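Presenting subunit A:
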Amino acid sequence: MSGALLEVRDLVVEYATGRERFRAVDGVSFSVNRGGSLAVVGESGCGKSTIARSLVRLLTPTSGEVLLDGQDLARMNERRLRPIRSRIQMVFQDPYGSLDPRMTAAEIVGEPLKLRGVRSGAEREREAAGLLDRVGLPSSALGRRPAEFSGGQRQRIGIARALASRPEVLVCDEATSALDVSVQAQVLALLNELRRESGLTYVFISHNLGVVREISDEVLVMRAGRMVEHGPTGEVLAEPREPYTRALRAAALDPTTMRGRKPRDVLAAAKGVTR
Partner candidate 1 sequence: MLDVTDLRVELMTERGVVKAVDGVSFSIESGETVTIIGESGSGKSTTAMGVLRLLPDDEAAVSGKIVIDGHDVVGNPRAAARLRGDKVVLIPQDPMTALSPVHTIGGQLGEAVRLRDPSLSRKAAADRAADLLGQVGIPDPRRQLGRHPHQLSGGMLQRVLIAIALAGRLRLLVADEPTSALDVTVQAAILDLLLRLQEETGMGILMITHDLGVARLVSDRVHVMKDGRFVESGEVEQIVDEPREDYTRSLLSAVPRFR
Partner candidate 2 sequence: AGPTGSPAPGSMVLALNRSLVSLDNKLNQFEAAVTVQRGVRQALTRIGPELTPQPVLAERFELTSPTEWTVRLRPAARYSDGSPVTARDVATALEMYRKVNGSFIASFFPEWPEVIEQDQLTFRLRTGKPLPILDYLMANILITPSGANQAAELQSGIGSGPYAVMSADRGTGVYTLRANPAYWGPKPRVDTVHVRFIQEESSRVVALRSGEIDVIDTISPDSAEQLRNLPDVALTSSVGTRINQLFFNFRKPAGHPLADARVRRALTFAVDGRTLAEDVLQGTVIPAEGVVSHILAGAVKTGRYAYDPDMAGRLLTEAGVRPGDLDLKIIWESGEFPSDALLMEGVQEMLRRIGVRCTLQQFEPGGDISKWRQGRAGDWDILGNGFSVPTGLAFSALQGMYGGTAEREKTRDTYHGYVQPQVVKLLESAAEEVDARARASVVAQAQQAVWDTWPCLWAFIPRSLLAHRKRVSGLSLEPTNSYDLASLRLDG
């Protein structure tokens, strides 16, 4: 396994707001090797989701390249793109909204199978059951609709749906932020397991440094659409070079490591860099 599977070069995304254009992502470049895992962190509104949506081409970047195995997705038209879409899939932040409320779990997971050309309904059902089993849901889940699942279970269905396309790259946009800590831990464990077993490549988007550490090899720190720091996860988290990264780190409250620190000190450290 060598060479970059996914490479982003000088990505720029602008939104039209009224007459002005707002540059949400401004010249971001990175690459991820097959089987690798890159985390993108940054404060709210810094452009993380925009990057994620550009990778799976839910929006068309203003400029720059998104190379998947050397093919540039950024400029491809819808028709040429469609067969390639299955290779790069995303897990959404919102476990409530990202599943069609009218469909059963089997149908949701079956949809990409249908697009992949699995014609027979029985076969789809069997494969869907297998996928649900893989993400830790019982086969009784097949006939139930999203409203009948808890948030964590829903997120698992979302992952199963993404897996059904047999993707090479999985983009997780805040895939666990809406979940409780304990549920979040389970989902993170699942993602890690999948990565080990199937050699998936991750682009993991989060604002939680703890989560990032659990899942990624490399981390990219963003601020206001620009990358401010990029490096191996351990290094960046241990010794952040940029003040902004330091601030992020300082402000994160880890209950177990706060022993002995006065609240005021913690806050002052964080504040010193934010203000």
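The rule we apply is simple: a contact is a pair of C-beta atoms (placed from the backbone, for glycine too) under 8 Å apart; a residue touches a chain by one contact, two chains touch by 3 or more; residues count from 1.
A quick word on the picks: all candidates are chains of the complex that A comes from, given by their letters.
Predicted model only: the values in this text are computed from it and were never measured.
S.K.: Just to confirm the interface: in this complex, subunit A touches which of 1 or 2?
M.R.: Among 1 or 2, only candidate 1 touches subunit A here.
S.K.: Quick one: in the complex, what on subunit A touches candidate 1?
M.R.: Spelled out, the residues of subunit A in touch with candidate 1 are 43-45, 151, 180-182, 184-185, 188, 207-214, 237-238, 247-259, 263-264, 266-267, 270-271, 273-275.
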